[in-house]
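See below for the structure under consideration.
Missing here is one protein chain; the remaining ones are kept as they sit in the complex.
Chain lettering (A and B) follows the sequence in which the chains are written, and residue indices restart at 1 in each chain.
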Amino acid sequence: MSDILKSLIEIVGERGVSNAPEELWFYSRDPGVLAPHKPDYVVAPKTTEEVQKIVQLAGRENIPVVPMGNGMSLAGLVIPLKGGIVLDMKRMNKILEVNAMGRYAVLEGGTSQGMLKAYLQKNHPTLRHSLPDAPPTTTIAANVALHGQGRLTNQYGFNSDMVTGLEVVLPTGEICRIGSPSIGPYWFSKGPTLPDLSGLFLGWLGCTGIITKVGLKLFPNKKFRDVELFVTDRVDLVPTMLYKLTHLEILEDVNVWFQPKPLMFLGNYHITMFFTGDTEEEIEFKRKMIWDALQEFMDSKDGGFMSVQYMKSALLEMPGRTIADFADVPKGGGFEYSGPIALIEHYPKYAAKVVELAEKYNVLYASAARLISGGHCMMFSISFAFNRNDPAMMARVEKALTEAMTFALDMGGVPWKPNFKEQKMVMQRMEPNALKLLLMIKKNLDPQGIMNPGNWEVTP
Amino acid sequence: MYELKFKEKVCATCPSSDCLLKCQYMSFTGHPEAHGEMMKVVKGKDSRVLNECVTCYACEEYCTRGNHPFYLISERREEKGMFTAPRPITNQWINMTAMQGKYLAGDVKDKALSCCYIPDLGPLGSGEIFKDVASAGVFGAEFMCPAVHTHFARMSVIKERLPVVIENYRKLGVKEVICLHDECYGTLTSIASAYGMEVPFKPVYYMDYLFERMKELKDKIKPLGITVAYQRPCSNRLIPDKLPLVKKIFKLIGVKAPKRLYQDENALCCAEILRSVSGYKLADDVQKRNIDDMLKAGAEYCVFNCPACQSSLSEKVSKRGLKPVHIIDLCKMAIGEKGREAVL
Partner (left out) sequence: MTYIRHIEHENIVHRCFRCGYCKFPDDYSDFNCPSYKAFGWDTFSPGGRMWLTRAWLAGEIETSPRFAEIMFSCVTCDNCKTQCVFPKFKDFLTDIFQETRAELVSEGRIPPGVRDYLKAVAASGNPYKLPQDQRGAWAKGTGLKPYTSQEYLFFAGCVGSYDEVGQKMAQSVGRLLVDAGLDVGILGNEETCDGNDVRTLGEMGLFAELALANLEKFKAKGVKNIITLDPHALNTFKKDYPALGGKFKVLHYTEVVAELIKKKKIKLKPWPVKITYHDPCYLGRHQQIYQAPRDILNAIPKAELIEMSRSGLNAFCCGGGGGNFFTDILGTAPDSASRVRVREAMETGAGIIAVACPNCAKMLTDAVKMENLEDKLEVLGIAEILEKAKK
């Protein structure tokens, strides 16, 4: 047995470490199209102190550490590009505190989205968090570390904007609290009015430290949730429609989607609008506001409301179980998407690009955009499904996604959860001083370059 | 291509103009104006009727002289490139109901039990009442009556698809098709006839079948002793001679349906299509008047004939304290096959 393995067992016990071929094979890949790369060890800590000791060991031995939630980014963000230790954080899943009046929760980083949802439903039914559409196994820390979005993103911004404090193990092994918990017992602010240090970790994909605890904003859980679905075949009108809708300031979530299958969706762009209320009257009032906002498009016959009765339960379900269906359309268990953050006015151009790429690379597409912060921007997903048993199709999807990212950057978009290749594309275009600052931060926080190496690096 | 057999002379010499004067959604000052507007439609000219008709089908019933005013209005709208509902909704319906070879056909011999393209009809066409025909169910776009496209003024879709649907049934070798959807029976009788399409089998209206079966099962019937309001669907306007069946069935199973304002010829649309065509204001108004009327009549249950009406109104009538139920389920309740709770 190697010394490293022995040391790891000393830290987390035998059931917390594996270097068996089975775990190494599994933890070397994610469900996307990027090539796998094996770690040397998979380690599952249960406490912050264990994480600290693992990082200190990695520092001494100069081996990489890749923190992982459920590995569902699809962009290969937890593929250990240079081997080393993959830290499966899911055993750190305690919900430590809910401050109901302060509307925040404090959780261990590996807590799953599903468990937080269930916990709030049971213990604090008037509160909710911004649940992403990703499967419920995905973790809170991973979601904020990659600037995830959720069902409240139109209303309140990126899920990372909802962080109210962090506990982080730095690449040098120190345990560090960020925001209000750094100076007192409360977890209500990640930065303001202090210098906001959370930016050193949020969006960094685990390259600057390991998030072991997260303070997270909770929001009112109204008694009723409802949904309306507007369709149009005029893509050029979509930005205006969205502008009118966001002007209402009543929508918790707005998604715009189009896909060629099943046939009923062909040729149309669908705007799904979610809204809430504590009374039937509030719901009806909001529904009328939504219809009134789009009446002009009905009058011109350019758009209309679909009856959502039969798909209502699927639309309102959180997380949406049917979303994963797309992966099985080519009967092959896979899809991956590029999700640039872009200006809403660019929607028509992005939409055209999706279809163009799908045709060019002969792959099946779907696209769903989510509005962010009441319409300042959107996440535009360019999704392609693939058959995992068809390497040629996977290669085509990879090329299509790279081209999609090039297009998004050309359009001034910002890539969401960029893979290591896309990060390079970003850095090549970044204003030199901004890049210098970025690399300086990385270098200072992680002088040995052991944290998720291969990501946010100039040379891999 | 099939053409609508519309008798211009019959319309030109109409003494009543009931087709428009009885309309619940358009107002006319009297016979001269209504007649004038209809003749504009007949001649292919612009008429406010083409803009204002909400596609409730009722004029097909109001015309007692054998003409087809509603089909004509829909033809003219399409000729002029007009849309009733928004264009993307219209096209969505065309796409959604396209034949893709994904139909289901059971053990069909002489008879088929048509479930149209409506999943809810499968469970309805089951149990003791349908025991002899339930295994002969057919379902899918291949067997769907395309009448819905009249709402969207796309008669070309009907002319293209209905012959294929008829041919699909013919290929099954059936002598009879029992239509669980009111609209299928209306399509295979009224629309097919209006366009001169031959139907090489006998369409059977499910309520005829239901009535006969309930008579056979008379010993099992325990009168329900409830008060109901009946929601008449738009497609029933295509087959007004079948309307009395509802009352006969009600009588057989011990159901009272007190007279109300919006019944029979004066029935109100379920309003789902109105919502799609013109927005929520008219739809909300129609639904409110309709449900108010049901409650005023003392109804406990709202009885449906069409699953689309049921889907559109169930939640709304429930919220007002009425129990929504399909007439087949009501019969199943009468023979003890279903409980008396609301069957959504």
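We adopt the following convention: a contact is a pair of C-beta atoms (placed from the backbone, for glycine too) under 8 Å apart; a residue touches a chain by one contact, two chains touch by 3 or more.
Worth saying up front: this structure is predicted, and the values here are computed from it rather than measured.
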Completion exercise
Within the entire complex, the undisplayed chain is in contact with A
Problem - Among A:I178, A:A327, A:A369 or A:L401, the residue in touch with the chain that has been omitted - result: A:A327
Handout entry: Contact residue for the chain not shown (choose from A:F26, A:Y186 or A:W291)
Key = A:F26
Exercise for the section: Taking the full complex into account, find the residue in A:K90, A:H129, A:K301 or A:R396 that is in contact with the omitted chain. Expected result: A:K90
Practice task
Can you list, in ascending order, the chain A residues touching the missing chain?
Solution key: 15, 18, 20-23, 25-27, 31, 42, 44, 70-72, 88, 90-91, 112-115, 117-119, 121-122, 135-137, 321-322, 324-325, 327-328, 331-334, 387-389, 391
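Just so we're on the same page, only the chains that are shown with their structure count from here on.
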Exercise for the section: Starting from the mean Cα coordinates of chain A and chain B, work out the distance between those two points in Å. Expected result: 47
Problem - chain B - residues contacting chain A, complex - result: 83, 85-89, 91-92, 95-96, 98, 100, 272, 275-276, 278-280, 311-312, 315, 319
Fill in the blank from the handout: Listed in rising order, chain A residues that touch chain B in their complex are 231-233, 263-268, 280, 287-288, 291, 295, 297-298, 301-307, 309-310
